[in-house]
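Sharing a structure here in structure tokens format.
One protein chain is absent from this view; the other protein chains keep their places.
In order of appearance the chains are A and B, and numbering begins at 1 in each one.
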Amino acid sequence: MTSSNDYLIQFEHVFFAYPGGGSVIHDFSAGVRRGEFIALIGPNGSGKSTLAGLAAGALRPAAGWVKVDGMDTADPSVIGAIRRRVGLVLQNPDNQLVAARVEEDVAFGPENLNLPSPEVRRRVEYAIAAVGLDRLRDRPPHLLSGGEKQRLAIAGLLALEPSCLVLDEPTSMLDPRGRREVLGVLKNLVAKGTTVLQVTHHMGEAAEAGRVWVLAEGKLQADASPGTVFSRPELLQRLGLALPPAAELAGCLAARDINVPAGIVNLEDMVHFLCRALK
Amino acid sequence: MPCIKIENLTHTYFPGTPLETAALQDISLTVDQGETLALAGATGSGKSTLVRHLNGLLAPTAGRVRILDGDVADKKFRRQLWRRVGLVFQFPERQIFSATVHEDIAFGPRNTGLAGQALSERVSQAAAAVGLPEDMLRTDPAELSGGMLRRAAIAGVLAMHPDILILDEPGAGLEPRARESILQRIKELQVSQGTTVILITHQLDDAALYADRLALLKKGRLLAVGPTAEILSRCDLLDEAGLEPPFTVELTRRLAAAGINLPKTPLNPAEAARLLAVML
Partner (left out) sequence: MLSGITMGQYLPGRSPVHRMDPRAKLLAAALVVPAILLAGFWPAITAVTLWLAVVSGLSGLRPGVYWRSMKPLWVLLLLSFTMQAFFTPGEPLVHLGWINISEPGLVQGALLLWRLGILLVVASVITFTTTPLQLTNGLEWLLSPLIRLRVPVRELAMIMNLALRFVPTLFDEARLLLMAQQSRGADFTHGSIRERVRGLVPFMVPLLTNIFRRADDLALAMELRCYQVGAPRSRLTELRFVAGDYAAIAATAMLLVFVWGTRLMW
């Protein structure tokens, strides 16, 4: 076993069931390393959201354990410390915003930590800048676009200065522009050292991550780079998942007996390959 | 034959107050009987406001809207328009209120005066049309998955047998397979029943697959309208509308920038592979 220090979040033989329902997570073991960008994909009802809740300590496993920075999420005495390390962003941005002004909303978390005003101010400035909402700081949330609202929700958690963000389908209610905005913010955060675990059903987004987890029926079906996962169309097809368009094109070309290198999952790689092949 | 004729439609919210906003400005557009028109534009471009004129929820501030055989300026005609023009709102499952799926689907047709056996048949037909299994009709909507719930909500509008069906982002927030399946069902309905379909979407890949014509809106104005393939191959228009071109269109543009010109702009990966295979 790897030393627990490598992992920021670690799942070990985790089981979970909702009251009155069947098993949702079934013997799940995996780990999120510091600084990683993981995309979690899977069909509806596969347990993706549940896993996100477990990772952030919002849910406790029925059996097995989840550790954040070595702290067991089932231990009530460390839940505060876990909340400060892992932030969970929910699907609907509207329901996560608490204040009638952008700036006040970002301040909510640090205020709850009872930090002195100058420190609250510093964190608000940091978080607002990190998601690019500087110019909208005085707006009421209901006058923001979907993408702006979700960026604000992210800022609200960043103000707690977590090591890791877990996002439960943060872009599923957004238009393409909003989705691009949020993905841009996430990539930026990863570049600056924040660990990100993102649940998504948008394969183009998953292709941008460093690693992909495929979940079905509460079990981990694949854990590999996007290039590897998306070159296995049989698995994805069986689970009712689509391919990112670049991978789909690569598949169509391969079916026409054209030699396409493995691991092409995004536009950049495809353009690169075609330019070389056609010149 | 046009079934919707919009002439110089303008709509202003809160006229005469400090909150006055022009939501639609001078829009002229016709929709033909039995076609699928996709209506695309960024958030706030006026798509929703536009379609609310088509089923009687809003009246024009200026201009004329003729639908089927009537004018929406006629209050009596406008009041009854919901019977003939079905509008599926975004995230329609949020409007479900009944204890069983059957009851919820039956709400619309019952309001048109249908009852008994005829009503039950309508409900079953509509459920089948969207791919909702018959045995799910007796269940509590709370027990359905997101995809099935969406189908039930759409069936609630289909069951009124509208001549014109308008769907606002019917696939939003669904996993790829459910999304594809729902859009496919609607396409089949259009083909088999001759229903006119207006599809609001900001997902141009969907428009590429299912729409005959595509209209682009920007800040309440009509930017362009034409055959889907023609509009989609104009990256400049898509950029101006604030929309993301489909993958293959973006690929074509990037290749052209590198000096590689495809004979035409492919609209899906299979077509792109066919064109590229010839060149490789």
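Simple rule for what comes next: a residue touches a chain if its C-beta (ideal position, glycine included) is under 8 Å from a C-beta of that chain, and two chains touch if they have at least 3 such contacts.
From a predicted model like this one, the values you see are computed outputs, not experimental measurements.
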| item | value |
| --- | --- |
| Touching residue (missing chain; options B:9, B:23 or B:96) | B:96 |
| Options A:60, A:84 or A:272, residue touching the unrepresented chain | A:84 |
| Touching residues on chain A - with respect to the absent chain | 56, 58, 80, 83-84, 87-88, 90, 92, 94-101, 103-104, 107-117, 120-121, 124, 140-142, 153, 156-157, 160 |
| Positions on chain B contacted by the hidden chain, ascending | 14, 17, 19, 52, 55, 57, 82-83, 86-87, 89, 92, 94-97, 107-108, 111-112, 156-157, 160 |
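Keep in mind that, in the parts below, only the chains that are shown with their structure count from here on.
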| item | value |
| --- | --- |
| Inter-centroid spacing, chain B versus chain A (mean Cα positions, whole Å) | 30 |
| Residue ranges of chain B touching chain A (in the complex, touch as defined) | 42-44, 91, 145-147, 172-178, 180, 202-203, 205, 242-244, 246-248, 250-251, 254-255, 258, 260, 269-270, 272-274, 276-277, 279-280 |
| List of chain A residues in touch with chain B within their complex | 43-45, 145-146, 169, 172-173, 175-178, 180, 201, 203-204, 240-242, 245-246, 248-249, 251-253, 255-256, 258, 267, 270-271, 274-275, 277-279 |
